[in-house]
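With one protein chain removed, the remaining protein chains of the complex are shown where they sit.
When the chains are written out, they are named A, B, C, D and E in that same order, and each has its own residue count from 1.
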Amino acid sequence: MKKIEAIIREEKLDEVKQALERESYFGMTVSEVSGRGRQMGIPLQWRAGEYRVDLLPKVKIELVVLDEDVSNVVVAIARNAKTDNIGDGKIFVIPVEGAIRIRTGDVNENAI
Amino acid sequence: MKKIEAIIREEKLDEVKQALERESYFGMTVSEVSGRGRQMGIPLQWRAGEYRVDLLPKVKIELVVLDEDVSNVVVAIARNAKTDNIGDGKIFVIPVEGAIRIRTGDVNENAI
Amino acid sequence: MKKIEAIIREEKLDEVKQALERESYFGMTVSEVSGRGRQMGIPLQWRAGEYRVDLLPKVKIELVVLDEDVSNVVVAIARNAKTDNIGDGKIFVIPVEGAIRIRTGDVNENAI
Amino acid sequence: MAINAADTVWILISSALVMLMTPGLALFYGGMARRSNLLSTIMMSFFALGVIGILWVLYGYSLAFGSDLGGFIGGFDYLGLMSVGQEPSSVYASTVPHLAFMVFQGMFAIITVALITGAVVERMKFSALMLFSVLWLTFIYSPVAHWVWGDGGWLAGIGALDFAGGAVVHINAGISALALVILLGRRRNFPKEVTEPNNIPMVVLGAGLLWFGWFGFNAGSALTADGLATSAFVATNISAASAASTWMVISWLHRRPSLLGVITGAVAGLVAITPAAGFVNPIAAIPIGIVVAFISYYSIVLIKTKLNFDDSLDVFAVHGMGGIWGALATGIFATLAVNPGGASGLIEGNGMQVLIQLVSIITVAVFAFTGTWLLGKMVDMVIGLRVSQKEEMVGLDLSQHGERAYGGSLR
Amino acid sequence: MAINAADTVWILISSALVMLMTPGLALFYGGMARRSNLLSTIMMSFFALGVIGILWVLYGYSLAFGSDLGGFIGGFDYLGLMSVGQEPSSVYASTVPHLAFMVFQGMFAIITVALITGAVVERMKFSALMLFSVLWLTFIYSPVAHWVWGDGGWLAGIGALDFAGGAVVHINAGISALALVILLGRRRNFPKEVTEPNNIPMVVLGAGLLWFGWFGFNAGSALTADGLATSAFVATNISAASAASTWMVISWLHRRPSLLGVITGAVAGLVAITPAAGFVNPIAAIPIGIVVAFISYYSIVLIKTKLNFDDSLDVFAVHGMGGIWGALATGIFATLAVNPGGASGLIEGNGMQVLIQLVSIITVAVFAFTGTWLLGKMVDMVIGLRVSQKEEMVGLDLSQHGERAYGGSLR
Partner (left out) sequence: MAINAADTVWILISSALVMLMTPGLALFYGGMARRSNLLSTIMMSFFALGVIGILWVLYGYSLAFGSDLGGFIGGFDYLGLMSVGQEPSSVYASTVPHLAFMVFQGMFAIITVALITGAVVERMKFSALMLFSVLWLTFIYSPVAHWVWGDGGWLAGIGALDFAGGAVVHINAGISALALVILLGRRRNFPKEVTEPNNIPMVVLGAGLLWFGWFGFNAGSALTADGLATSAFVATNISAASAASTWMVISWLHRRPSLLGVITGAVAGLVAITPAAGFVNPIAAIPIGIVVAFISYYSIVLIKTKLNFDDSLDVFAVHGMGGIWGALATGIFATLAVNPGGASGLIEGNGMQVLIQLVSIITVAVFAFTGTWLLGKMVDMVIGLRVSQKEEMVGLDLSQHGERAYGGSLR
């Protein structure tokens, strides 16, 4: 099993969610994060003048999937989160050694 | 060392926290996340009619523990987060290769 | 590649961010978390009397870096997040098996 | 007539109360939008306090209340507050300074413009909204206000009753909102995704301020501090309470008693009683409130779920339909016993009044719809009505205003 | 007597101010609850604006102010506002329209019901709260209001002083809250876990609106716009300021100057001065405010920490104990120099007045406690008072209302 962590634009969450749904990856955990990368922040307005915010709001999606699903999921996310502008985000793949579904006690492959 | 990531119901946080405390696992990091899984969302009311929200609030607990403590901790969380209803959540175990306690500089086993 | 997860004090975020910047680690993802550890919580005031809050606000920084950069980054974070008081936080190192930059499709080392 | 100090206090404080309704509305609307459009939604109301506030004193008041030109519009005699001073006007509100009447009316113009914006949030360009609002004040609001309230206005002439703005404010805003909704089209992903209100406590606060301010709106419209003002005050409160309770019951029957429902009901009740407040027995506000809750509730269902019009914050259903019902109800329940300056309604045997009300509803609706359509089209051609797809996705706070609602160390 | 326009403005604007207190209270309470019970807490106050608002005009006003039946309750002469019109009442507030007096009193009934809810948040079923509130208005509030303020009421008869509702509003609500707390039991995990307020700025806003509205509550109770109203206004502000400062000092002595403490103190000060405002010298509000801060502060400690009663938002300590102290203080500080229609108090040598106040405190407390207990029991038997364990865990916003406070793309 792998955990796929994708940091994407807030406004792309819906599309990614729907894309994953279409491919029947339904389970996921989402959180609000802030990030910086090549996108060097954006200027916001103060009462007079402006200031730069370098940590921009992003959304982090985490899904644990079977090894054979990794590429599928990564592709689905990458395709739908893309705008070709700086700030589109990153996807990371992280090994997972065990999983449990709390409700049933199912473990590992059966838990996902 | 392993990192245990548990996604549980918000309202179960206190019980899980106390259970871990009883077994002297005190250190942990908690965050607010939203998730979906088998629980297909819940309907909420608009001024007239209703709409469905598919990302439901959950709590994510992260603890880094020694290898030998993994099963202990997983069992403690699973037992106390369970309501037998869809939406109880998942626990994942992820390898950790290093740890540092910032205050003292202690590393690995000593840092936890 | 490794993911470095550091849980630090909120008020230290700026210093850590600047330190990483100076060493040209620019990309990172930050989130608001709550944690407990040796720091047994703090007392807050109610209208009369007080109560104890054991989950304290912390900031979690996640950076994925090349293997050779790990120690550099860990040291930079640890040095700048330190106050020598309980509650300074922890740093964990977690293996990463793959990475993609969504905008370009670059993978692994090139994606970071 | 001489200035009466108590009436002056009453109009001044009522003006202040109506002024407060616009920030109230800004929060009421803002809390129902998405978080990434929260400031933009607030701005759409708040800017009116500035821009419309100035235009009103420059020429709006004159167009609406200047000396009558053919029953249709006011003349230029009050341009730039010329001859609007501390003495009472010769034709309006004869016991208070003319300036007091002028500013009280100005607050109505401001909030009417703001009301419309609820229909277009999350996708209309701010520059387009500004331009549209200026045109709308000039070519729609001012004439309609003149017809109904201006000395010599033709709707006043045929005996149409509108105590505090059922036609001038609510039908006018609600129908104009509908026209804009059609011109503008739906938000991205509508109706697949319905916006979840980002902050219901903010909506509650807004509704609380609206209810509070509405006492000035309705009871202040008596223009004197007397039994009639009191009667309008009581009717206002009863209608709000009645519609709030009814909406709660409706939502309960459908699922659970909804807080958003209670406050939406309250606002609908306040809308419906607006034209009637000073013409009907306060107790008649109970049926008026009950009925408006049903009308607005099922209008939302119809408009949003059946017709798929994206009237984002239900301006047509709540203000348009609520105002229409209120105008009719005035024709039904009006009684000379409450206001000798008013008329008898259907229940007192004067069916004619319902017809007169119908005429006023239809003319205002047709005028507002056509006028808004034309003005909207024009603005669309000149600068475009909608933000780009991309700006809509990012949210209007950043794209239109370069600001975001909640900042801080992280976000 | 003829209608006085200035007095009419005064009562109308005071009514509007008191109306605003209920949304203010909703936010004040809401901000102190858990986030998952925020809307439910707000709803518990806000619904009263609807339901109690209607019942008041239907029959509540008549029970409280209708023609006296044996000193205990009003008759049915004002049912459905029958003969409550634009003319002044023959017995109450003779310079303003009867409807104005009626609606002013209605706002008191609404907020009194809302005050109680602070004790039962986070665990009481909404349906049970509704049913209870209706019964409580009918069988507790209306009679007590009649005793104290009704023409012929027996407590008025023996000379009990209650300017703006120390007994009718605060003792009544505070003691009833206590009875409900006992019936209902503690929240899950109380007292191991004390709720951390989810939003203190919201509590501040609520307190600000309460303070603002309280000027209408207390100074409006003079029913005329004169020196007495002014004196009550000033006393109100001084007591709030004095108790706020004192509570700040107390919290500072214990740990640090607390903002939540300052605003709780302000509310306690406003409670304590309520019965006294129009009977005492404004400067007497300084000791009244100082003392109430100590009383309420240590009542919270006693109730919550020692007795382990889960009076969630401290209604008994702040309103019950604050009201009791206020009623006594009225007996101590009252002076005919301020209000010739009042009485002399202990300091002017009339110890008797303290005894009379004591009688009114005790009867109202006993009546409220017993009555609430019986009504509560009844409601418990019919539909149950508490939500299920599971609903409590999930939070009442979702379980009772199907809504959540903060929505958005993620949550």
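Criterion: a residue touches a chain if its C-beta (ideal position, glycine included) is under 8 Å from a C-beta of that chain, and two chains touch if they have at least 3 such contacts.
Owing to the predicted nature of the structure, the values given are computational and were not obtained by experimental measurement.
When the whole complex is considered, the residue among A:Gln45, A:Ser71, A:Asn85 or A:Asn110 that touches the unshown chain is A:Gln45. The chain that is not drawn here is touched, among residues E:Leu79, E:Ile182, E:Val204 or E:Leu358, by E:Val204. The chain not shown here touches chain C at positions 10-12, 14, 32, 34, 42-45, 50, 53, 55, 57, 83. As for the chain not pictured, it touches chain A at residues 43-51, 53.
Listed here are the chain E residues that touch the chain not shown: 4-7, 9-10, 13, 17, 34-36, 195-201, 204-205, 207-209, 211-212, 215-216, 219, 224-231, 233-234, 237-238, 240-242, 244-245, 248, 255-260, 262-263, 265-266, 282-283, 286, 338.
Please note the rule applied: only the chains that are shown with their structure count from here on.
Comparing the contact residues of chain B and chain C by number shows a mostly separate set, under half of all numbers used being common to the two copies. Between chain A and chain D the centroid-to-centroid distance comes to 43 Å (mean Cα coordinates, whole Å).
Counting partners per residue, chain E has 193, 401-404, 407, 409-410 as the residues that reach two or more other chains.
Shown for chain A are the residues that touch two or more other chains, namely 10, 14, 30-32, 34, 55, 83, 94-95.
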